[in-house]
Each structure stands twice: as C-alpha cells, then as structure tokens.
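One protein chain omitted, others in place.
Showing chain A:
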Amino acid sequence: MPYRLVLSPRLAVPRWLTAATLIGGIVFGLFCCAIFLIAFGVPASDLGNEFVLYVFGNSAGLDQTLTRAISLTLVSMSVALCLRIRFWNIGVEGQLWMGALAATAVSIYQIGPWFLRMPLMIVAAMVGGALWCGLAAVAKVRLRADEVITTLLLNYVAYLLAQDLLYGHWRNQADQFPTTPIFPKFEQLPNFGGWHLHYGVFIALVVVVFCWWLCRYSRFGLLSKAVAENRTASRALGIPVARITLTTACLAGAVSGLAGFSIISGEEHKLTQFVGNDFIFPSIAIAYLGRANPIGVLIAALAVAGLYTAGDSLKAFYQLPDTVVVTMEAFLLMTVAAFDVFVRYRISILRQRPKAPVAVPVEGQKA
C-alpha cells in the first residue's frame, strides 16, 4: 500500500469542530436512514415529506413531536445529569413510574385542597423519582453496588408495583379496566387550545434552564466536573464526593419523576399500564447525542421526537414495522459516535515510506 492513514491525538479541540462533527454525524446518519428507507420501498421523492413536512411542517405532526419531546427531554436530562458525574442511570423508567405513582397517590387519596392539588402532585412526583434513583446512589456510595445493575433492576420493581396497584387497589371500579379513574380538571395540565400539547412544556423548559445553570454557572456543576474526572483526587482535595453523587442522583430521579407527572397529568389524564414504557434506550441515546449538555439534550430530544413522528407516518403509509424507528435511531447514534474520531484525532494520509530504515545485523550473524 503506497499510502497510510495516520491518526494523531488532538490536544485542544476547537468548539466549531465539535459542533461540525456532531452535525456531520447527524447528516450522515439521516443519509443512511434515507438509503435504508428507500431499500424498504419508500419512494425517494417522498422522504422530504416524511421527514420535514409531517414532523415539523403541519400542525398535527408538530403537535405530536412537541408533546413527545416533553417527556423525552425530561428523562434524557435525568440520564445526562448522571452522566456528568459518570453515574450510569439506566433506571429512568423506574423513576418515571415512581413519580407517576406518587402523583397519582396524591390524586387518589385527595391530599390537600383542590387548588394545591397540582403543586402537591408535582412535588410528590419529584420525591418519588428522587427516592428511586437516590436508593441506587446510596447503595453505590455505601456498599459500592454497581449502579448499572441497581438502577436497571429497580425499573422492574417500580413497574411491577404499578401493575399491582392498577390491578388492585387503584383499579377503576367503574369499568374494571386496569387504569385509575380520569383525574378531575384541576389535576390536569392544561392543553394549548385544541392541541395535545400541554403546559408540561413549561416544566421541561424550566428543567432545561435550571440544569443549564447548574452545569455551567454553579459551584455544584464545577465540583461535579472534578468528581467526574477523578474521584480520588476530588476526595483528596476535600470535595464531598459522596454528597455530590447522592445529590445528583436525587436530582436526576426527580427530573424523571416529573416526566411521569407530565405524562399522567398532561397526556393520559389517568394512570395507565403503559405510561412508563420504552424510555430507557431513547433516554440514553438522547443524552449521548446531546453530549450530556442540557441545551444539547433539548435539541436531541426534539430531533428524536421528530423521528418518532416520522416513524408513525411511515408505519401508517408504508406498512413498515415498529422497529424501523429504532433502527433509524441506531443509525444516528452510530454515525454520531463514529464521527467522534474526527474530534479526537487529527487524520492525515501519508505516502508510505519505501521501508522503515531499520538496521538488522543480518550479514554480521551469517558471517
């Protein structure tokens, strides 16, 4: 081979390059998705419609995309917060369930006067989620239990608890379906006139802004960065590593819990069997795509929500299976991850030297 590829690690990475590779990765990923869809029989001329028009262009598509983005933003923010201190939160579903259960409990047992009901549900949802994630963090700090395992398994505990309640005490006595009765109006997040989109948008935006401040301008954010980089050095320098781990985990759990509240109060208006399903993989993907940056997470959540909307219309019009969306998500994730190599390394192509000038005493030995 006359040429060879040389990768040399970069020392300083300019900001524009990080952005450019991210965009490059997404564009290339979408390109792969397009080829994939064409291979499945979607006419190339319709792709623009599917991806742009139905997702963002008409009000129904936009409505669906934005509504979905609310819960996706919240659960992904939960993962992203934890990612910043290298705590792997694989338990957003469990935390979401616990948030939803706690909020529902406030509704079912009619805690507080009607005008305080919704704030109480919000607080309950945050506490429920925070406890669920905090439990894993305590186990990590005290017992060195791996949080990947604990958060993952706590998902099932929360899910089964919810099913138990829905088939038991909380079952709607009116129709015997495994759901709670519809919440009264004052427990429902208001919709934007005629849309599915609800005031949960504001919850998500407040969370994004708060997390952005936390990561960028707060003492807590700076110390978290230190903890993420080197736990031993952090401990030696007096950073309260355990407290930061616990606080971050509780905060992240609370954010997941809010997602649960937003779904039951804004979308379903009751607790159903399905409020907390299919969030683990997207939340991790979005946190990664957004580089664990709160603003990045918001953008990535919108993009992935758009992908889901596109997937729905593809399913409807071309009878493509459910997994198409997951596959496209995977394409995006892979290309963005692969493009990372441009950030980490300077890549140059060198003409191969005829042969490395290596001296081996061949003749000497034979003599």
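Criterion: a contact is a pair of C-beta atoms (placed from the backbone, for glycine too) under 8 Å apart; a residue touches a chain by one contact, two chains touch by 3 or more; residues count from 1.
Here is the rule we go by: contacts and distances are computed from a predicted model.
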Can you tell which of "HprK-related kinase A", "ABC transporter ATP-binding protein", "Cytochrome c oxidase subunit 1" or "cysteine desulfurase" UniProt lists for the chain that's not drawn? "ABC transporter ATP-binding protein"
Out of A:D146, A:D164, A:E229 or A:D322, only one touches the absent chain, namely A:E229
With the missing chain put back, one of A:L237, A:A316 or A:I347 would touch it. Which one? A:L237
Can you say which of A:N58, A:Q110, A:Q163 or A:S218 touches the chain missing from this structure? A:S218
Just the residue numbers, please: which parts of chain A touch the chain that's not shown? 11-12, 217-223, 225-226, 229-230, 232-233, 235-240, 355-366
